[in-house]
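Note that one protein chain of the assembly has been removed; the remaining protein chains are unaltered in position.
Right after this comes subunit A.
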């Protein structure tokens, strides 16, 4: 939007026709395609009569499994958006040698800012939160999370944030400041447009959603475990979920406060981070990274948990060094808060401070190393099955070690002075985030998909997807390490150094290979859905699993377990299978009871609707609409609080009917399987 052309005092605040970028074809076409896509899906849903089903079974659902699936769906869609941004950047840098390329600077700046923001907040976060939601209550042997309706609210607020970011494509602009919007660039004087406001309000709204999810999952793990599920019997994924969500609860309020300060500067002329009147820019750096560094562990710890489950299952062994793994997880959880300053070694903290934070940053690599060795020793001597999830796990170990080592390298302050803000750094954090978080998310997706939907994913396409993504990753990011060593800084819209050019071209080719990997993954989904009857898993235990999520059917009934499982050790389900085999199953029919489950509620969706209105109105200074949105959100909660029935009963007969089918399949499985 052309800056300064604002129409104050009208009904629509700063919003007018100049907000729509008619002169820029790329965002307009992209926006148009998205709009047509959304409309087509909506029309299809309405015409086919799926709307009531969607509304009752998904949109208003408070079932943790459904919410988990919706989180993952949101993350997958946003992965395509963020990936498109990445492709555009790689193409730009491949051709913008001694020329302007095809993206004008102000558009290129929006793209790299949107890419980072989307990939962290709307891909990685919802993906891991989705997997945690889907699996953790099942692994703990309980029927739901601690606060089911709030869970729905959290998801829909995250979706609101994603919606606002995408809206910026066609109405107004996105931030041009990088994904963390450092002041003074992000202050009103240097970024007068609505881009930073889109950025900040999307993150504020989705941040509330994330906090809600964090509170919910911490409470679930600490207070809702089935009988006998002592802390040191929890599956590793539950431990990493606990650590990750403790970090969310402790770190996300810092982000909220920091962005609130930035917004106060921008909206009301405060002086937190301005150059004038005593504002302090370095305070922003400290605050944002006090959230930002724990954030990387919020993302990667759940991935560590997923790999622990996958490696142990497909090696046919209990996890090696379970207790050291727990200790390493909690050590990372604590040290995560003690390293934030390594993000700005070059900004004048002095040698003593830099040395302390450099050493702390190296120390945090130790528990991570412990984990790597534990996974390797779990595999050692095991009967390894190289299924798709296991491929992602092994690919992760190789990739993450390289990323970790370059991380230890930049943790040395003198080296960091050379490499700060270079393409080397870009390569490093993609190395750990793609190799750690994304590979972990994909491993979890492949591993738990049969649990969520009752059929496996096609292995052939899955393996193709892995090999293309794995190869594509190296072809894309190794050249960026080299370019960084050659002195190339990050975020360049064009450049004149001939030595960098070949590496940028190789990286663009790598991006193409990566894209083939993504296409394979989509193909895998399509092929698997088409062949779902052949891929059907009737036992609920397709991988010969070890933890309680495999002890119920696939997909699990809404109440997860007909009886709260009674846990007597680690690898609870594995023990059950072993002893069931030894004793031959007792064929007595258990006595079923009525089960109370929380009723569905549109609270989350309605609340997010008002949050969207409020967020949009705040971005465009449409104050009456802000008030309207606020009143709407409050009224939604009052209506929710006023309802008289918050639970419904599933009669014992229905529970029995559902459970019998699964029990029968399971008996067949146990009696047939001599191998387990």
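FYI, a residue touches a chain if its C-beta (ideal position, glycine included) is under 8 Å from a C-beta of that chain, and two chains touch if they have at least 3 such contacts; residues count from 1.
FYI, contacts and distances are computed from a predicted model.
J.: Absent chain per UniProt: "peptidoglycan glycosyltransferase", "Cytochrome bo(3) ubiquinol oxidase subunit 3", "Branched-chain amino acid transport system substrate-binding protein" or "Carboxylase"?
T.: Going by its UniProt entry, the chain not pictured is "Cytochrome bo(3) ubiquinol oxidase subunit 3".
J.: Looking beyond the chains shown, say which of A:233, A:463, A:538 or A:599 touches the absent one.
T.: A:233
J.: Which candidate, A:189, A:421 or A:579, sits in contact with the chain we can't see?
T.: In the complete complex, the chain left out is touched by residue A:579.
J.: Decide which residue listed in A:32, A:105, A:269 or A:381 touches the omitted chain of the complex.
T.: Among A:32, A:105, A:269 or A:381, only A:269 touches the chain that is not shown.
J.: Have a look at A:14, A:107, A:225 or A:317 and name the one touching the chain we're not showing.
T.: A:225
J.: Just one of A:283, A:370 or A:415 touches the chain that is missing; which is it?
T.: A:283
J.: In terms of residues, what is the contact footprint of the unshown chain on subunit A?
T.: Residues of subunit A in touch with the missing chain: 142, 146-147, 211, 214-216, 218-219, 222-231, 233, 249-254, 256-258, 261, 264, 268-272, 274, 276-280, 283, 287, 318, 323, 551-552, 561-572, 574-580, 583, 585-586, 588, 590, 634, 638, 641-642, 644, 646, 659, 663, 666.
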